[in-house]
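Left out: one protein chain. Kept in place: all the others.
First chain written, first letter: the chains are A and B, and each begins at residue 1.
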Amino acid sequence: MKLELGKIEIRDVRFADRTSIEDHILFVNKREVEELVLEDDKILECHLDITRPGEAVRITPVKDVIEPRVKVSGGGEIFPGVIGKVSPAVGEGRTHALEGCCVVTVGRIVGFQEGVIDMSGPAADYCPFSKTVNLCVVIEPKEGLEIHVYERAGRLAGLKVAAYLGEAGRCIEPDTVDVYETKPILQQASEYPELPKVGYVHMLQSQGLLHDTYYYGVDAKRFIPTFMYPTEIMDGAIVSGNCVAPCDKVTTYHHLHNPVIDECYRRHGKEINFMGVILTNENVFLADKERHSDMVAKLVEWLGLDGVLITEEGYGNPDTDLMMNCRKVERRGTKVVLITDEFPGKDGKSQSLADTCDEATALASCGQGNMTLHFPAMDKVIGTQEYIESQIGGWAGCVNEDGSFEAEIQIIIASTIANGFNRLAAKGY
Amino acid sequence: MAKYKIVHYLNQFFGGVGGEEMAGFKPEIKEEKIGPGLAVSQALGEDYEIAATIICGDNYFGENLNEATDTIIEMIRKYEPDVFIAGPAFNAGRYGVACGTVCKAVEERLGIPVLTGMYEENPGADMFKKDVITVRTGNSAATLRKTLPQFVNLIKKLAEGREILGPSVEGYLERGIRVNYFAEKRGAARGMDMLIKKMAGEPFETDLPMPKFDRVPPAAPIQDIKSAKIAIVTSGGIVPHGNPDHIESSNATKYGVYSIEGMDRMSSEDFTTIHGGYDRQFVMADPNLVVPLDVLREMEKEGEFGELVNYFCTTTGTGTATGSAAKFGDSIGQRFTEEHVDGVILVST
Partner (left out) sequence: MVKGIEKYGIPVVHMATVVPISRTIGANRIIPGIGIPYPLGDPAQGETDSKKIREKMVRRALKALQVPVEEQTVFEKDI
């Protein structure tokens, strides 16, 4: 499967009469976007706001972040099975991405798990979306909606807006075009016979209502581990529907820009032979955890992999899935490196992970989420700060009168994301 | 006049009082530098002065832990030192524990920066290296000279409030404190580097060596269930509506104690859950799924066990530091001991 990914660099987003891209500027027709969001009768109100890196602006509670993309050729539609047609499959042909801008969905909280993006100040160093121009879609749901209905409405609104904006890039000549290709197993294995065969075990958060991820629209807790061509993910085959701790959230943006897949392709044909992705999930029943880690080990063996990278989403009991995958894969003779973040308590002195195993000899840290930080008051808040104290990372009394607050960095969207997207790491002192 | 003042702690041996026969020596303070203090003071130069030295026998300290600590704290207080140093204790176990205990207390109660030194296998090192910066020494006093530069450097940094770097740079025992930093490469690239080395059989360094959790031996079973007092504890975040004690949804810093007196079951009208780590809808509808009060009450009535403690202890398990959990356990254990609880059912989600 071969995908050409054309990147259109976006330097600013502005409201205008017509949605279009000119000279690296994305112009957005506000009314059309609002109407698109309000097509869903679960949403009462919608308003849009634009914010840029360096501004004294805070966005919260943030639900998801999405990069606008469009499928130009090769069949299939962006976000298949969710807002695009489920068939044909995606991952082939050509796709255009609007790089440098994001759609951010905002609205009162569903759970405790929505987070904060600061566009400047100390927290901005920890958040990838402090560096993008963000079109914020602030939604107000109808009264009395069940939380999962509200979650779904918010999720679909963001994806629809991203797909709508992506259309503006369909006929634009991209600034760069990268080509990614993964061949069927036997051909791929024989292409670089001298290089070690490497795969990626991608654990999707799937712990139930409000903690879910979707693959071609399938709720990840309803599938058993399977093989995925890495290019499928670049066309939105996986979308985030979950509300895990903000720091850990693999936003839909992060699925489109999976750093492990990116890294595997960078080294492909030079240091490794990248064979593909094994998708698995994180479950709430022990039998499922056991069965699916067995299946992951089986798939790794069947693909003949010499080494795998494994990432998780969330912390606590998913650490068990991570360790089970590690132990079982290692015991079948494949080398494993884990990538994850740590939660050693505010003083950094406690155990970093809820579960461990002797086979986990190689782990790349994505930092620890319990470190506390001062969040200065901002000139403007997109959304509302009224939930900060109950959002994960906050505590009762953490907000000061002037609107500044103290919180653990786990309140920042994707600050310690456990897939190695950021440079943040933790070490022993 | 020196700019910075230091108070130094020594045991009877290094303080020149005597050997094992003087281990019962009560704490005394002398306004002079003694034993290893002479070398430290000389190496520090004239901006630093050891204003006083406290000497205490190892056995006296060990047998009168609280009293000795209180006495020593009071002795130190009036000197208002800029830095407090203890030892080094090298491989002397009782001395190491004393150095660690005193240092920890000085830092907590007086807010003065502290420093000690030990051989890494000193039992005191394991107990206190998390709390107190402990210079890595050899196992005998002969190694003092070699570690002097580390002591001097750290004392100066502590006194001047300069940043203390990592354990391998500064020469202290790794404290097991996880500290964030921005690495040169992102996590995925570092993971890939590690994998390439691991597959090639080359040495690599993990970011997080797997921790070893300590164990507690199993407690003896309940002998007579018919008269046993049973208590319920949960990490499932069950709290009265409104969460009166503001227990956090994640990384909890406290636990709550709530009455179940006169209740036959956990009613969803009284209780909810604030746990941030699982799908809460089922437990919100029926809290008995986590605190099994309904069946326990029935069994209590039928005399299957003695009695149920009339409250439950509760916190949130998700993302809660093991250090906090251990503290909650200790506090709950104390409470249960006082109330003669015979057995505990602890439910986690």
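We take it that a residue touches a chain if its C-beta (ideal position, glycine included) is under 8 Å from a C-beta of that chain, and two chains touch if they have at least 3 such contacts.
Just so it is clear, the structure is predicted and the values come from calculations on it, not from any experiment.
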**Study point:** Contact partner of the left-out chain, one of B:K30, B:K156, B:K254 or B:K327
**Key:** B:K327
Practice item. Provide the residue numbers of chain B that touch the chain removed from this figure. Key: 213-223, 225, 228, 230, 233, 235-236, 278-283, 285-286, 288-290, 292, 294-296, 298-299, 304-305, 315, 322, 325-334, 336-337, 341-349
Check your understanding: What residues on chain A make contact with the chain left out of this view?
Key -> 207-208, 284-286, 289, 317, 319-320, 323-324, 354-356
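Simple rule for what comes next: only the chains that are shown with their structure count from here on.
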Check your understanding: Centre to centre, by mean C-alpha position, how many angstrom separate chain A and chain B?
Key -> 36
Review point. Within the complex, which stretch of chain A touches chain B?
Key: 111-113, 125, 196, 198, 207-211, 245, 259-260, 262-264, 267, 271-272, 284, 306-309, 314-317, 335, 337-339, 342-353, 356-358, 360-371, 390, 392-393, 395-397, 408-410, 419-429
Study note, to complete from the structure: chain A partner, complex, touching residues on chain B are 130, 166-167, 174-192, 194-196, 198-200, 204, 206-211, 213, 246, 248-251, 253, 276-279, 281, 317-319, 321-324
